[in-house]
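Only one protein chain is missing from this complex, and each of the others stays in its spot.
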Amino acid sequence: MRFVGAVAALAIAASAVAGEIPRADRRSGYEFMSRETRAMQDDDTANPGMLWVLEGGTLWEKKTGAAGRACADCHGDPRASMKGVAARYPAFDAAIGRPISLEQRINRCRIDRQQAPALAYESRELLALTAFVARQSRGLPIDVTIDARTHPFLDAGRATFHRRQGQLNLACAQCHDDNWGRQLAGNVIPQAHPTGYPLYRLEWQSLGSLQRRLRNCLVGIRAEPYDYGANELVDLELYLLWRARGMTMDAPAVRP
Amino acid sequence: MASALINVPARAKRGEIIEIKTLISHVMETGFRRTQLGAVIPRDIIRRFVCTYNGTEVFRAELHPAIAANPFIVFSTVAVESGTLVFSWTGDHGFSATETAAISVD
Partner (left out) sequence: MERPTSRRDFLKTAGGVAAGLGLGSVIAVAPARATPAEMQEAIRKVVGSARVTPGRVKLDLPPLIENGNAVPLTVTVESPMTEAQHVRAVHVFTEKNPQPNVVSFHLGPRAGRARVATRMRLADSQNVTAICELSDGSFWSDSAGIVVTLAACLEDGI
């Protein structure tokens, strides 16, 4: 019963300081980390995420599928062609009439252009390619396009962010808008700005996607997580990237 | 697909102490974890790391399951002559990986 009372206290806190985080107060997860974890991200030789970037660079050059084509055959020098791309995802895909994630874009390329099977979510290859593409946007501001076509999906993502879910009956916003900077057990609650995905999480001992993290959060609040690639997750990604608009990309980041 | 990142300066002065950083992809499965069904996940670790400089061993490490996934090792060596540094990692289930780095010593 004490636990129920405690959650009720959190609910009061939520309604007292509702609303989005003002631009001047926005903080990347990096800023909440210890000196040691920051040092791990800052040095490319110490950052394990760079191992996936390295593998992604190899895959970028590798001819695959029935078309016998490599990413490089169409896109050329990734430093030019992929610069800023990850900072614009999720992006609207006219063929299916809704936004798709960067992972989904890579798989569409594989299926349509390379005539190769889609890579499984969280597979080493898909994470490697995504990390390689995301790395080309390091230092650039997040810049998802919100227009008449994407606006309904942004609204859907925002609604998910603010909807109480799961057995703990918590919404994302209650922790990440209303109580960021406070302690939850031994950790500081971050603002949930996805600046560095895919990222190396010490907890995972591996690289992982933003959707993996979102599914973790859902499990954490005892909600049924959406499947990888579900529209709900892509819409939530779109909302989170828009919420972090203008912040600097730092993929592949390191987080505890 | 094993991949490794090595940081060695391409050039150094004779007698200079150079710092070497190595990072290699490996799960370093401890052998102490279990699946949700209770089955023990077998140990799978890198057990040994060796660095040679023009054929002479200059550094060696024995690793145990307490080394973090994707082992990161930093050490140093004196730049004695131009040549090649060879890094090799060996471990459970026949794991073996080798990387090389050239160094030019003035």
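When the chains are written out, they are named A and B in that same order, and each has its own residue count from 1.
Criterion: a residue touches a chain if its C-beta (ideal position, glycine included) is under 8 Å from a C-beta of that chain, and two chains touch if they have at least 3 such contacts.
Computed from a predicted model, the values in this text were never measured in an experiment.
Participant: Since one chain is left out of the picture, which of the remaining chains does it touch in the full complex?
Facilitator: A, B
Participant: Given that one chain is not shown, which residue among A:74, A:96, A:120 or A:219 touches it?
Facilitator: Of the candidates A:74, A:96, A:120 or A:219, A:219 is in touch with the missing chain.
Participant: On subunit A, what residues meet the omitted chain?
Facilitator: Residue positions of subunit A that touch the missing chain: 2-3, 6-7, 9-10, 12-13, 15-17, 33-37, 39-40, 168, 179, 182-187, 202-205, 212, 216-217, 219-220, 222, 256.
Participant: Which subunit B residues touch the hidden chain?
Facilitator: With respect to the unshown chain, the touching residues of subunit B are 17, 30, 32-36, 41, 53, 56, 58-69, 71-78, 80.
Basically, only the chains that are shown with their structure count from here on.
Participant: Whole-Å distance, subunit A centre to subunit B centre, using C-alpha means?
Facilitator: Chain centroid spacing, subunit A to subunit B, equals 31 Å.
Participant: List the residues on subunit A that touch subunit B in their complex, please.
Facilitator: Residues in contact with subunit B: 43-48, 50-52, 54-55, 58, 124, 205-206.
Participant: Which residues, counting only subunit B, touch subunit A once they are in their complex?
Facilitator: Touching subunit A from subunit B are residues 1, 3-7, 21-25, 27-28, 68-70, 72.
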